[in-house]
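The complex appears here minus one protein chain, its other protein chains still in place.
Up next, chain A:
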Amino acid sequence: MSKSYALLPCNGLDKCAGCISREVAIKVCENSDSEIICPVLYRVADARYNKIAQEKPLIVIDGCNTRCASRLASEKSLKIAQKINISDEAKANNIELHNSLKLNDEDFKLVNIIADNLLKEEEKVISSLDTDFPEKFEYEIYKKDKFIFRVPKEGFYFNENDCYVYVVGNRARIGVTDYVQQSLSDIMFFTPPAVGSEIEQFGEAGTIESGKAVFEVVSPVSGTVVAVNEKLLNSPELINENPYEKGWIEEIELSDFESDKELLYDFNKYFEIMKRKVDEFHV
């Protein structure tokens, strides 16, 4: 499969992390059919990159939490397929970032880890496996003012973080409930977990972001991520339309659902909890 990303690194010049973002983008480009968007030229003359940014999955690479590249993507209303933060990646890989702008072996090790993951990921991103998941469900509805909160009546389990799981055989789809999507309002970005990664119950399973907040998807189950809903990369608003149907987030091969289930709510329990939350907190 020919890899083809649009890469938007922050290219920061005053910090090591910014220089690493640039090196990651160059390495991915050298090993794939991807293209780099120069953040400065993009601001000065956006016609140069608009087409690339719209046609290819956009990977945004921020050096630090100032998130200049993400801010630029947001200002240009670009849809982001994946966000990478070099400082976070360094922590996750036990690599300490230093103050020098000259990159050392450890920095290039981090460059290789991130770039290799990106190059592998595209091969792994698949829309869904062969398992049959229903396309429609029946819902119980709770209304509050103009807001409608749906909860599917059968087959779903929920955690206290308003994430659901729907199990078929040894596979499951997970996602967020209506309570989350209504609270976030218009969802603009979806950052999936890496396909192939192991997730613990209550571990992070990607993030979704609106103009209001970033929401960490908390996995209701443990297992291995086997697919992500790639439609969300370009159309995260599907979560707003229906988070249980076209807005599902990812598929997981379950490792111990019987144990995980003990800490989950069924429909009756979650519906009561959700109603209470809506009455008490939802604005």
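Of note:
The working rule: a residue touches a chain if its C-beta (ideal position, glycine included) is under 8 Å from a C-beta of that chain, and two chains touch if they have at least 3 such contacts; residues count from 1.
Methods note: contacts and distances are computed from a predicted model.
One chain of the complex is hidden; its UniProt record names it "DGC domain-containing protein", one of "DGC domain-containing protein", "Glutamyl-tRNA(Gln) amidotransferase subunit A", "Probable membrane transporter protein" or "Polysulfide reductase". Contact with the chain not shown here comes from a single listed residue; of A:52, A:72 or A:165, that residue is A:72. Taking the complete complex into account, residues 9-15, 18-19, 22-23, 25-27, 30, 36-41, 43-45, 66, 68-69, 71-72, 101-103, 108 of chain A touch the chain not shown.
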